[in-house]
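Every protein chain of the complex appears in place save one, which is left out.
Now for chain A:
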Amino acid sequence: MSDSEASIDPARSSEVAETVVSEMEAPPQKNTFLTPPDSDSQTADIALETPPGDCTRGNATDVAPTRKGRKTRQRPDPVQVLETQEEKPKVEEEPAKVSSKSTVAQGGWGYWGSWGKSIMSTASATVATVGHGITQAIEKAETSLGIPSPTELSAQIGDDGKQEGETRSETDKEEGDSASAMGSAMGMFSSLSTAVQSTGKTVLTGGLDALEFIGKKTMDVIAEGDPGFKKTKGLMIKTNTLSQVLREAKEREEQQTAEEVSSDTENKAHYGMLFDEFQGLSHLEALEILSRESESKVKSVLTTLSGEKLTELKEDLELIKEPFSLVEFDDEEVDEKKDDYAAEFVRELTEALERLHISTTAVKLEKASKNSFDQIAQMTNPMKEEGNEVGVEKTYTVEDVHLSAIRSLAELTARSIEQFHKVAEMILFCTTQKVTTLEQAKILSQVTIVLCKMISLLSKKFTTCLTTIGSYEKGDVLNPLITGVFLEASNSASYIQDAFQLLMPVLEVSHVQRSADFT
């Protein structure tokens, strides 16, 4: 467990970080992954349940939000639930969701071991990624900005909350008057007040102006801790396409590598560059091309239809969209004790792909996963390796394991995206009557789950391996490596899910074609 992580004042760091994160996460369609429609009130009460003084470990936050959430959900505090639901539930939702992730107490990196469900929810996965950097960053930003502490704030907010109606004008006034640093900070926060709720502990929401201000400063600070914005990029610029985000990450890594004169660059694990090396970027771009083309085709077909036909087609398309928003992934199903996981994974995947009836196989994924597991096995038990080379025993360092982990994750993710790209191509020209498009959509969402499970399992295996091999290492050597593996695993899962989303228009156009062929 890292001391530096634990020392961060939880109230300060996590509160403000949440606010910013909640603003930045969340393109709407991603939220569908995050929360089942009925669970808003539930998540809200989880957030509130955690006592304000609870010692959360700033950086180890949001690791296994959903799972932890489910467990705590069994004993909600009725009083607090009541309170929340009465007060503006709409505004409450966002920060509540996030704080449910971050305020749940964590036990340092040891807890990462059960990291999991977040893998299936793009939004939370991304939050996990970013939260890490942001918590620190915010703290820094706060300090340098002279922003009042949450305690001061809550007092201020308590007052402002009462005069919600007239805040706007008051804000303007205040902003106009104050020139001192403190004054402007106050002004900034008073503009928050319209959306601010005080529910026993400080919960901040909305306040776009203030957040933008914080955001700008934060970006600068994050840049220090996260060069290249590898982790944060995806969130900050949501207008970018997925491949653009990845490409930028890769380019920055390349630039870094180019600038580093040191000779040890080869040993460094650059996820983005490795991902590109496995042609992940190209497959992603090609998939994006197909997805965009399909989307515009569907649109143009819809404009040519009218009346009953149009309604019918629209209904069909709605049905096809459903499997894309209802992906649920139960991490508890991932049993890392199992020995035949690789075989199991391949079997599940192959079966699912067969049911698509579009002659596509998982050969490359199979190879990649087998490689990864073989590597883990070899690194964990180098002695057991029954080779002919008796006496030759390779010892592995934690860096070796880390590199191998990042490489495996990059390869599996690239192969997964390649798989989706091939599926898209096959769907576009194979018109089978053996299976409906809706069926195919459902199967593909299954495939996504299997792939994410695989990533999750792999990251667990690798970190277990890291822990074993690095048992003699100090925490500050081992922890960043372990965190790194989990971060890239959660990124990997996000990329896979995003790639899956790109298949939606492809299936839609396939359905449109088929129904046209049929009539």
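What we mean here is this: a residue touches a chain if its C-beta (ideal position, glycine included) is under 8 Å from a C-beta of that chain, and two chains touch if they have at least 3 such contacts; residues count from 1.
Here is the rule we use: contacts and distances are computed from a predicted model.
A.B. asks: Looking at UniProt, which of "RAB39B, member RAS oncogene family", "Ras-related protein Rab-17", "N-terminal acetyltransferase A, auxiliary subunit" or "U3 small nucleolar RNA-associated protein 7" names the chain that isn't shown?
C.D. replies: Options "RAB39B, member RAS oncogene family", "Ras-related protein Rab-17", "N-terminal acetyltransferase A, auxiliary subunit" or "U3 small nucleolar RNA-associated protein 7" narrow down to "RAB39B, member RAS oncogene family" for the missing chain.
A.B. asks: From the list A:285, A:348, A:411 or A:498, which touches the chain that is not on show?
C.D. replies: For the chain that is not drawn, the touching residue is A:285.
A.B. asks: Thinking of the whole complex, not just what is shown, which of A:273, A:356 or A:379 touches the missing chain?
C.D. replies: In the full complex, the listed residue that touches the missing chain is A:273.
A.B. asks: For a quick check of understanding: of A:407, A:421 or A:442, which residue touches the chain that isn't displayed?
C.D. replies: A:421
A.B. asks: In the whole complex, what residues of chain A lie against the chain that is missing from view?
C.D. replies: Against the missing chain, chain A presents residues 237, 239-241, 244, 248, 251, 253-255, 257-259, 261, 273, 277, 279, 282-283, 285-286, 289-290, 293, 360, 421-422, 425-426, 428-429.
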